[in-house]
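Here the structure is laid out as structure tokens; the discussion comes afterwards.
A single protein chain has been removed from this complex, and every other one stays in its place.
Think of it as A and B in the order they're written, each chain with its own count starting at 1.
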Amino acid sequence: MTDLWNKPEITRREFFDKCSEVGAQTFVFGGLFLTTAKLRLPQETALSASQEKKAEQAIYGFVVDTTKCIGCGSCVRACKAENNVPDGFNRTWVEQYTFFPNGEVIVNSPLGGENGFPDNLPERNMPKELEQLPVRGFFVPKLCNHCIDTPCIQVCPVGASFVTKEGVVLIDNEHCVGCGYCVQACPFGSRFLNPDTKCADKCTWCYHRITKGLMPACVQYCPAKARIFGNVSDPLSEISQILATNRVQVLKSYLGTRPRTRYIGLDSEVI
Amino acid sequence: MNHFVTEGYVLPNQMHIYWTTMIVLYPYITGIVAGAFIISSLHHVFDRHELEPVSRFAMIMAFAFLLFATLPLMAHLGHPERAFNMMFTPNPTSAMAGFGFIYTAYLVLLAVEIWLLYRADFVFLAENAKWPVMRRLYWLLALGVMDVSPEAKALDRKVMIFLASIGIPAACGLHGYVGFIFGAIKANPWWASPLMPVIFLLSAIVSGVAMVLVCYLTVQWVKKREINGPCAYALIESAWYFLIIDVTLELLELLNRAYMANDDWQILKALITTKLFTSFFIIQILLGSMIPFFLFGSVVVLKDRMAAGTRNAIGLVGGVLLLMQVAAMRWNVVMGGQMFSKSFRGFLNFDVEIWGREGLVVAGLVFSLPFITMLVISQILPLWGGIDTFPKKFMKDVEPPRRTLKGYSKFG
Partner (left out) sequence: MEHARHFVRLLALIAIAVIGFLGVRAKVVPKDFGLTGHFRQSAIPEIAAREPRHLGSAACGDCHDKEYTAWKAGKHSVPQCENCHGPGLMHVKVMSEDSTDKYPDRIKKNPKALRVLSGIQECKWCHLKTFERPSTLKSIANVEQHIVSKGGKFTPLSKCIDCHNPHTTVVK
């Protein structure tokens, strides 16, 4: 390169040749760098080496049994208190489904279920023609599904959304720029922009608790045992037993995000 | 905490609209850039000589708008101080991560193009500008090289044509990736579509051409200068053709959704017939597309049989309508996609913020900055012609090289 620049006359061809040579090298190495991004080493966990050996790579899973949920909202309150969730947003919430004789379905979730659910039909602000007795109803707790093929990690421009080796999807509050793309990309509405941290926020399956051998707050404080959390790669765990003996569904399976959170007792009206 | 009035069931985390005025403004600005660049390239690369009177201006306009394209994004980010994370640690699977690099590359490309376009003028003004500080400025802009020999100019021309040709796919990338940001989100049925990048790009070109047209007509009218007939006609004609393709694709997308009637169609139908009725059917389709279609169509069909005054008036009115149409389109896509919940059972109303970081006042300020910049640039460089059109008061008493516009563009 140096002797080329010391030449008194450099022809146009030589100039462009050198430039394209450098450009081509940049392109090749840049391309190699980008493609090897996918082949990186598997992620590490927060468990210590001995714990990890014992766990033999735990993979976590979650089951929501909607047949058991009584809509008390304990999970929502526990989560809000445990994780400092700001007012107006929810890391987890409970939906109430009420079916009427004319086939109409009313869904609501006052404050996400934080104060439980009111009973009186007029209190629910329903249209007058529906003040007939409902025929059936149930509650559906929802939270981040910690998908296997997450759309949220896919779209994060800076690498602030990531997944751990145990399958827990987390957000790095030091790196997030608060663009909100992941919030738009989540099909389940699990994410929000936290007005206090100005970063994206969502359920973390209480990562700070499960890595200490505790249950997530919503699981521990559900009085109806509607939420189950555990290691799905251990066939003797409670969650594995449940998955082996129940018909389970996921939300929006047609989108192909492959959620790790399964549901028992979903109805076709639950989207 | 903003409270949005909701109807039906809206998911708890969707009671808040996250992408607002700033995210509508950003594609609008980059769209104008793409369109203005296309006009300039039609002249430089495809030798459409009629566009000569506006080709320099279009390039400067593209640059002026591009300079401020990041502002709406910075006003939106939760952590604008970390904005460079997008360039330091870009996630290769994220379309948004492409922003930093595409934007920078395009900014450099435009800057170099303008530099090459004006280099001879820089050299001339480095000698002949009135004030020493301005002479220094021009010297710096010329990078201290005063070579304007025919060989240097020929080399400049070759590089310019090369840059203009890669500039067209680059402009497609600059705006196409914005469309992809929306079009690849399967979570939002109003956005998810493979046509989205194409639609965004085409409406971008429409808005850019319309902006060049409106600016040209306005400036010439204000300065009481003659409006070049073939140029105005060429701008109107280009806008018309791009409008046709753009609206065809937009309507095709909607028709396809309506016909297939997927699970999302019920809520989308309710969305566009109630919440977006005015902004979509009245503003975007009727006022913004149909009327300009007929107006500009009459100009194209009648051609020389139409009086120049009528044509210019139609150009101005139609151009403004088109600018409104593209703004409405961006609004309908960005806001419309957030005005219904992913529960498919409820809607939100959006009250436009006036003040505040992402409000209309800030949007207006950001949008006016490119125009102020162009005003400033017009004091430094001739925007609408060769160096001979530069105000004499900025120069010493020297006769500037007399070149016809035609000869100038050929660098001969």
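In the analysis below, contacts are C-beta pairs under 8 Å (C-beta built on N, C-alpha and C of every residue); 3 or more make two chains touch, one makes a residue touch a chain.
Because the structure is a prediction, the values reported are computed rather than measured.
Peer 1: Identify the residue among B:30, B:70, B:91 or B:220 that touches the chain left out of the display.
Peer 2: Only one of B:30, B:70, B:91 or B:220 touches the chain omitted from view, namely B:91.
Peer 1: Among B:45, B:67, B:134 or B:159, exactly one should touch the missing chain; which is it?
Peer 2: Looking across B:45, B:67, B:134 or B:159, the contact with the absent chain belongs to B:159.
Peer 1: Could you pull out which residues of chain A are in touch with the chain that's been left out?
Peer 2: 9-12, 15, 37, 40-46, 70-74, 77-78, 81-82, 96-98, 115-119, 133-134, 137-139, 159-164, 170, 172, 174-175, 204, 206-209, 211-212, 214, 217, 220-221, 223
Peer 1: Contact with the hidden chain only, please: which chain B residues?
Peer 2: Considering the whole complex, chain B reaches the absent chain at 84, 87-89, 91-92, 108, 112, 115, 119, 142-145, 147, 149, 151-152, 155, 159.
The rule we apply is simple: only the chains that are shown with their structure count from here on.
Peer 1: Taking the mean of the CA coordinates per chain, how far is chain A from chain B in Å?
Peer 2: Taking the average C-alpha coordinate of chain A and of chain B, the gap between them is 37 Å.
Peer 1: Any idea which chain A residues touch chain B in the complex?
Peer 2: Listed in rising order, the residues are 12, 34, 37-38, 87-90, 93, 95, 106-109, 111-112, 151, 153-160, 175-181, 183-193, 195, 197-199, 255, 271.
Peer 1: Tell me, which parts of chain B touch chain A in their complex?
Peer 2: 1, 9, 11-16, 18-19, 73, 76-80, 82-83, 85-86, 89-97, 99, 155, 181, 185-188, 337-338, 341-345
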